[in-house]
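Only one protein chain is missing from this complex, and each of the others stays in its spot.
Think of it as A, B and C in the order they're written, each chain with its own count starting at 1.
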Amino acid sequence: MQDQYRHWDTVQTRWGDNDIYGHVNNVVYYAFMDTVINTWLIANGLDIHGGEHIGLCVESHCNYHAPMAFPETVTAGLRIGHLGRSSVRYEVGFYRDEELIADGHFVHVFVDRDQRKPAAIPDGLRAAMEGIKA
Amino acid sequence: MQDQYRHWDTVQTRWGDNDIYGHVNNVVYYAFMDTVINTWLIANGLDIHGGEHIGLCVESHCNYHAPMAFPETVTAGLRIGHLGRSSVRYEVGFYRDEELIADGHFVHVFVDRDQRKPAAIPDGLRAAMEGIKA
Amino acid sequence: MQDQYRHWDTVQTRWGDNDIYGHVNNVVYYAFMDTVINTWLIANGLDIHGGEHIGLCVESHCNYHAPMAFPETVTAGLRIGHLGRSSVRYEVGFYRDEELIADGHFVHVFVDRDQRKPAAIPDGLRAAMEGIKA
Partner (left out) sequence: MQDQYRHWDTVQTRWGDNDIYGHVNNVVYYAFMDTVINTWLIANGLDIHGGEHIGLCVESHCNYHAPMAFPETVTAGLRIGHLGRSSVRYEVGFYRDEELIADGHFVHVFVDRDQRKPAAIPDGLRAAMEGIKA
């Protein structure tokens, strides 16, 4: 498990994450991905409130291997799978101890905030991304 | 557009769907998919409260082509892409007029509610699914 | 029912609104309130993307009288209960046919977007608000 991803975080579940079938709804895993990725981006320099460049999601995907349920806390692994000029593919795995609960990917295209045209990933972020490449 | 999907529905956006960047967050499209699919399943006989069989999501995917924002209402198209004994692949497209905003897929495995072991899709649902195959 | 509120709207439920107990989670009613209120504000001139003034919620409240569940659509009534210089109290009721499911209130203070200091409610909005006062 530890060698599968390059950065680790934990994510709390919430009461409302459980759906009528008693486990965390499939949609919520994407909220986890979005949170793990953006927490890491912000910690590495992304300014979501006023920065010139922002990342927009153009593709996301998830495979679900086992259920989990509130009030569990989940361990999330993150790595960069592809790093282009303006786009980046994040890969995320969710674990309960050593068991892989779900894994997926998420592609950001960086754009300038006002025009929303593709733009090169800022140097500082790019260097950080290189540091967690698969 | 009309020939791309076999069943049509509309989905309202909500205030909280807009994220800090001013458009509907990528996660929310999966809530739309889940809603369109389950609304259709319930209308075609699925009993989510007490039925013997339920559908669990094992894979989902979305490609995002253009932004949208609350308070828009989106048009959703649904078709069945693959229909197995216990699994079914739904394909969903979201439109603003004729413009494809996003499209994705979602795979359910049907299981018995108590044991959560794969089970054949009930006959009534299967017949309905055949009716909206691609 | 019809004489209790001054503006009417409908709100769709979503799959994920149902919690583990099989009905719409209490939290979701506030998402409904926020949506009904902001839909009305936008229709009456509020520019949430770039307008000079925005409404910030300083208080909200809800009483729950009966359950509802996805895939129901709910009817929502809206009226203005108090209208001050910069603050406004909205009152919202949710109905299934003639049955009151839940009702609550929500207080906005209008502020200028940049400084977030209280500001007079814009004249156009104020006139519209006068039109739906209790």
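To be clear about the criterion, a residue touches a chain if its C-beta (ideal position, glycine included) is under 8 Å from a C-beta of that chain, and two chains touch if they have at least 3 such contacts.
Please read all numbers here as calculations on a predicted model, not as lab measurements.
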Q: Please work out which displayed chains the absent chain touches and list them by label.
A: A, B, C
Q. Which of A:Ala31, A:Met68 or A:Val109 sits in contact with the chain that's absent?
A. A:Ala31
Q) Which listed residue (C:Met1, C:Leu56, C:Ala120 or C:Ala134) would be found touching the missing chain in the intact complex? A) C:Leu56
Q | Contact with the hidden chain (one of C:Val27, C:Ala120 or C:Ala134) | A | C:Val27
Q: Could I get the residues of chain B that touch the absent chain, sorted low to high?
A: 15-16, 18-20, 22, 25, 27-28
(Q) Take the complete complex as the reference. Which residues in chain C touch the chain that isn't displayed? (A) 20-21, 25-27, 30-31, 34, 48-49, 54, 56-64, 67, 113, 116
Q) Touching the missing chain, which residues of chain A? A) 11-12, 14-16, 18, 22, 31-32, 34-35, 37-39, 42-43, 48-49, 69-71
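In the analysis below, only the chains that are shown with their structure count from here on.
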Q: Call it same or different for chain B and chain C: same when shared residue numbers make up over half of all numbers used at their interface.
A: same
Q: Starting from the mean Cα coordinates of chain A and chain B, work out the distance between those two points in Å.
A: 23
Q. How far is the middle of chain B from the middle of chain C, if each middle is the mean of its Cα atoms, in Å?
A. 28
**Q.** Shared-contact residues (touching 2 or more other chains) in chain C
**A.** 15-16, 18, 22
